[in-house]
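Sending over a structure as structure tokens; questions will come in a sec.
Apart from one protein chain that is not included, each protein chain of the complex appears where it belongs.
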Amino acid sequence: MSTNHTRADLTLRLGAAAGDGIQSAGEIMMKTLSRSGAYVSTYNGNQSLIRGGHVWFHIHAGEMPVYSLGYGIDYLIALTQLAYDEHYSEVNSGGVVIYDSSQVKAHDFPNGVNSIDAPLVKTALKYDKRPIMKNTVALGLLGGLLGLKFEVIADTIGEQFAKKPDVQESNVAAAREGYTFAEQHAPETMRRIKFDYTVKRSIMHAGYAVALGAVNAGCRFYAAYPMSPASPIVHWMTANARELGIRVFLGEDEIGVVNATIGASFAGARAMCATSGGGFSLMQEAIGQAAMTETPLVVVDVMRAGPSTGLPTKTSQGDLNMVLGISHDDFPRAIIAPRSPEDAYYLAGRAFNLAERYQIPVIILLDFAIGDGGYATIDELDFNTLIDRGKLVREVTKDMTNGVWFKRYSLTEDGVSPRALPGTAGAMYVAKTDEHDEWGHDLSDVEAGLRTAIQMREKQHVKRMSKLKGVASEMRPPELYGPDKADLTLVSWGSSALPIREAIPVLKSSGFSVNSLEFFDIFPLSADARSMLRGASRLLNVEQNITAQFAKYLRRETGIEIKENLLKYNGEPIYPAEVVDAVKNALKHEEMKQLA
Amino acid sequence: MSTNHTRADLTLRLGAAAGDGIQSAGEIMMKTLSRSGAYVSTYNGNQSLIRGGHVWFHIHAGEMPVYSLGYGIDYLIALTQLAYDEHYSEVNSGGVVIYDSSQVKAHDFPNGVNSIDAPLVKTALKYDKRPIMKNTVALGLLGGLLGLKFEVIADTIGEQFAKKPDVQESNVAAAREGYTFAEQHAPETMRRIKFDYTVKRSIMHAGYAVALGAVNAGCRFYAAYPMSPASPIVHWMTANARELGIRVFLGEDEIGVVNATIGASFAGARAMCATSGGGFSLMQEAIGQAAMTETPLVVVDVMRAGPSTGLPTKTSQGDLNMVLGISHDDFPRAIIAPRSPEDAYYLAGRAFNLAERYQIPVIILLDFAIGDGGYATIDELDFNTLIDRGKLVREVTKDMTNGVWFKRYSLTEDGVSPRALPGTAGAMYVAKTDEHDEWGHDLSDVEAGLRTAIQMREKQHVKRMSKLKGVASEMRPPELYGPDKADLTLVSWGSSALPIREAIPVLKSSGFSVNSLEFFDIFPLSADARSMLRGASRLLNVEQNITAQFAKYLRRETGIEIKENLLKYNGEPIYPAEVVDAVKNALKHEEMKQLA
Amino acid sequence: MLNLKLYESDVKPDWCPGCGDFGVLAALKNALAALEIPPERVQISSGIGCSSNLPGYIRTFGHHGLHGRPVPVATGIKMANPDMVVIVTAGDGDEYGIGFNHLVHAARRNHDIKVIVMNNEIYGLTTGQLSPTSEKGQRTKTSPDGSIIYPLNPLSTLLGAGATFVARGFSGDPKQLSSLIQEAIKHRGFALIDTLSPCVTWHDIYDKVRAKMYKLEGTAHDSSDLISAYRLALESDRIPLGLFYRTEDRPSFEELMSEDVTSIYPVDNARNLTAEQIASVMARFS
Partner (left out) sequence: MLNLKLYESDVKPDWCPGCGDFGVLAALKNALAALEIPPERVQISSGIGCSSNLPGYIRTFGHHGLHGRPVPVATGIKMANPDMVVIVTAGDGDEYGIGFNHLVHAARRNHDIKVIVMNNEIYGLTTGQLSPTSEKGQRTKTSPDGSIIYPLNPLSTLLGAGATFVARGFSGDPKQLSSLIQEAIKHRGFALIDTLSPCVTWHDIYDKVRAKMYKLEGTAHDSSDLISAYRLALESDRIPLGLFYRTEDRPSFEELMSEDVTSIYPVDNARNLTAEQIASVMARFS
């Protein structure tokens, strides 16, 4: 692969067996690059197993913001034969393959690709009986090739091994050997970028970002049952529980988890839980419960490739239909799909405001690609974010009670009834999953089917659903990326926006006029979405599932049928080159038609 | 209410407190009418409690087929004041209200309504210390008014009390007193129908019908956790388990239930389970599992009004979005919504054929109105139904194995791979919820992300989804009810077809030209559905949920937006009169526009 | 003793006349009044079932949620607001059937919640099907010829799972039941009171219970002896009523949590992170 473009960026890929420490090496390189002033975006090609197999870590780094995996591979480190065989064909012309011929047989090189046969294992064996430091040697070598300052590499390594002082020093030394080797063996032409050691930027993936955004928004109750790729969130929460005062509930299953979250929210905490598709399925009944009792709830679903167990460490955007149809019968909800870690941070905070303002469940859809599989550089975060707890009654006035009960489900114009928390004097009420009247009394037993109860049921059902009007008024339309007018408008939701952002400049340089509508507020759909879609001269939908769930949803809501789709559903992330190809095919095809 | 029409039918309503035995009385009357040659259709207005409150039983009987509740009330038995207050205003002109002035204060009578003040309690007290037989007296009275043969009433009562011989006789005697009272006090003009004691027809509701259809199709494993309104199915299954050889699993919860059903199906049984929305939510993860392991599965969801616990004994069609989006990521499924008990019987059998032919989950959507809440007369059933178990391998040939494993997930043109059952020699394989290759080997661990695994994932995902093509080719288009051409076409799915059938002749007699498209094969949509919808001059959608889920689904699939809707979502069944009104409003409105 | 009127709802219970649950409701009100816990400090969570309708009939905070899930809801409430007295009232189907796993794990974690199970050995609200505690041979709507299934013994199972307070009450003896509830509330951590509460409509066990019951108070039983409690739980000829087992050796989950999470502030007081917290957190993201 060798899509040429002019941006000052480069791509690195490290491939090895699980247990070889490739993720750790990749993270060190990512941090080093970031601390050297580069924007980074990474992808973790891992497997659902603990040792062996084949894993890889990909870094895209640039002088300007980067969003996804970039184009091809500029630097490939292949620690195993499998890593070599799998990746060498993607190395760009002018790129470098680094391997150790004592381990890997380099059988074939694409045109214009440099190779460096380095004694990685031999060097590593100087420091340990087992060659476990071969990745560190390679890391140093790579740093040397890239022209990174060794001190930055050394510091990052030191940090990584802070808890193992015995191997800290030897790792740094091993890296230095690699670094020196690079200085001696660097090929003449290599893609390089400029570094700037004065800037400081943060890097995180959307799993951590959503956690940070939640906690900064006042979330102090988190519940989870481990599930890839949502687990980083619970790891972060437990690691920070002490310092930030987070109460963490580690449930016996996802049903316990979501019900405890609902309990905590009912009691007044800003509370959240996260899982992936299988766990989310189990939570559905309880999400309906929260909607019916009008208890605010924020649930994160980090999507992975399914159906069923599927590919636990691979990415997908296949859960939209599920969250559009959570549990039985109609209830209000909001669905939000951050495009990036930054989005995740801000939208998590906003999710709590929406959840509390409208007393509804808010679903945040992330995916493996940005949620666990990839770190990215983020702009400086604003921590002074709005916290709006909605209609929260701290003191009960006479009109709110009948002397016995608090009027929890009062019929109001906006559909939102004032809420009081357990412990508030005079505010006693029963949260009800049965249909109920304004006082929270059952309409399902002695009243059911009576004229008055039928009317009250209608009113309560309408009241709940009418909250969607308010939510819709807060939903943001898709953001336009690229030029205002274009021959083709790409449509995406959530993380699929990112590879598109990297495709647009490349397409432009090839003379294609393309822009992109990035949806992140998914349901209810913003009122402007329809006209924006209508305004486009031609639409091509990009998403990661096999049935074009989002395009179908848009058709359901707007009547607009998007006939061209780039659908990826093999578990791998979308590469910008795939977007480029899809657009070129579409537009060329169009030209052909016009000529004919 | 007094919509006049010309059909030879009548409507009866019995209202009382729960525990007063009104359901039993209603069933006796229903059977008596059926055994007297009338077509019947009933509705059970009950509550989610055991004693007290207010319940009612409605019977629509006719010389010609009847489908739903008919128009207004011709005969009202009001055993309690509440029953009187709730129902008297619906009594048709020329109708009769039967009450006992020692219990009920008749404060108001609509125009042209007859009343009979009968000593129900006094008579009942002759037979027991407590007036529990007042409903039997009323029953006899009603029979007398209707001109039914007393022997038929007596036989049916005798049958009902077969297990309590001590009260059998006294009940018959009490009924006879009521019957005699009627002969003496019958008002002059009453709506009556002709009886024919020679015909024999069956009556059942869709819950029993779906069970019967399943068992006749060879289903011999049934699993359940009780839930209204799905419980009648498990009651029927356990009652018939011994005689019909059904193995019944009473699980600890719905998750256990559906997984055991999947296990039984995997082992070779035709297996089914049923629940309502809340339980269905819990089953979702496992339904995804069945799709992934390609294990046939039939699940019945008897819908009730929600969300959440909602109104357990009230009706709804609110679960469509849920079953369109079951669990995460895409997998093939079929969704079927019987309109009536007869439909339920035949479609249950067909569901097993679809499930086994395509090795997919098939969801049958019933609702309270036809599923538990209402019996109806059915035509004679055909028990000689097709049983097609699909590609079931009884003997393994060489090409099916590699000497170790059976090639369970072989890539085939129609997407369906031959299946073998545990116990079959040489057919060992592992059913997998992880993505897998043709041999059922994991693609999620050591293979994940490798080029070959990525390709195989794509193929297996496409293979599974491609089965939908076959399913779609078997899906039937909506059935047209009424004239071929009409000014307005009503659209409905499942049980909503029935009140429409009773509205169309009434509309016709008022000069409105209306027909109806009855959908019952819901997903995938039959290819003809679109053109049939397009062919209509004007569409009005009728369904029982607040967001018009089916209309939205049709828009998603066909692009056709149905702008006029009759949506009912208060838990009560749709009355034909409501359809009549909706159509008249729509068409009158249209006329007005044309005049203006 | 607070005035019982404080806890009075304006809703009449929809239970059948004679239902055991009336006795449980009376005992619960009595216990709260006796311990002088004002209504606004009490949180009752329930599931779905006849018994689970209880929260509507007592004036405290209530959460009438999903079938089988009141325990995790209660746990979340207690963790978020440890000042509340958190009680679960539910049925045998709810707690020993669909919700049993939550009960077991709440018990072993020793969450400070008190669970009163109204055990009538039947699914009442769904009109009388087999429950996990239905006896072998019992005829119900789902076992018309008599059940072939062995019942679950909730007491021996919970004892095995490490519950720190296990008792059995009887709705026909609201006085004893009230004192068991009071003990449970005073207990440090999780408490289960399996309460025999007959369903007069679908499966009336009044006679059975009255014939076989005896009270542990005054017997030689030592409620700190786990093995002896276990032996009692296995008794089937007679039905012991009272406190089977209690240990105060284990701090509750909430006690341990409060020690562990150092900077807890009232959860209802949501605010942004402090500058120090931000600095410390962000340092790890660079």
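Going by the order they are written in, the chains are A, B and C; count residues from 1 in each one.
What we mean here is this: contacts are C-beta pairs under 8 Å (C-beta built on N, C-alpha and C of every residue); 3 or more make two chains touch, one makes a residue touch a chain.
None of these values were measured; they are calculated from a predicted model.
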item	value
Among B:G37, B:G263 or B:P505, the residue in touch with the chain that has been omitted	B:G263
Touching the absent chain when the full complex is considered, from C:C50, C:V104, C:A167 or C:V209	C:V104
Identified contact with the non-displayed chain, of C:N30, C:S52, C:T126 or C:S156	C:S156
Contact with the hidden chain (one of B:V66, B:A223, B:A486 or B:A577)	B:A223
Missing-chain contacts mapped onto chain B	31, 34-35, 200-204, 208, 212, 215-221, 223, 240-247, 249, 251-253, 255-257, 259-271, 285-286, 289, 293, 352, 381, 383-385, 387, 389, 392, 402, 404-405, 421-434, 440-442, 445-446
Contacts of chain C with the absent chain, listed as residue ranges	97-98, 100-101, 104-105, 108-110, 132, 145, 148-153, 155-162, 226-227, 230-231, 233-234, 250, 253, 256-257, 260
Those residues of chain A which, in the complete complex, touch the missing chain	19, 48-53, 224-228, 231, 234-235, 238-239, 242, 248, 250, 252-254, 278, 308-309
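In the analysis below, only the chains that are shown with their structure count from here on.
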item	value
Pair with more cross-chain C-beta pairs in contact, given A-C and B-C	A-C
CA centroid of chain A to CA centroid of chain B, Å	42
For chain B paired with chain C, centre-to-centre distance based on mean C-alpha positions, whole Å	37
Residues of chain A touching at least two other chains	255, 285, 289, 293, 432-434, 445-446
Overlap residues in chain C, where contacts from two or more other chains coincide	14, 48, 66
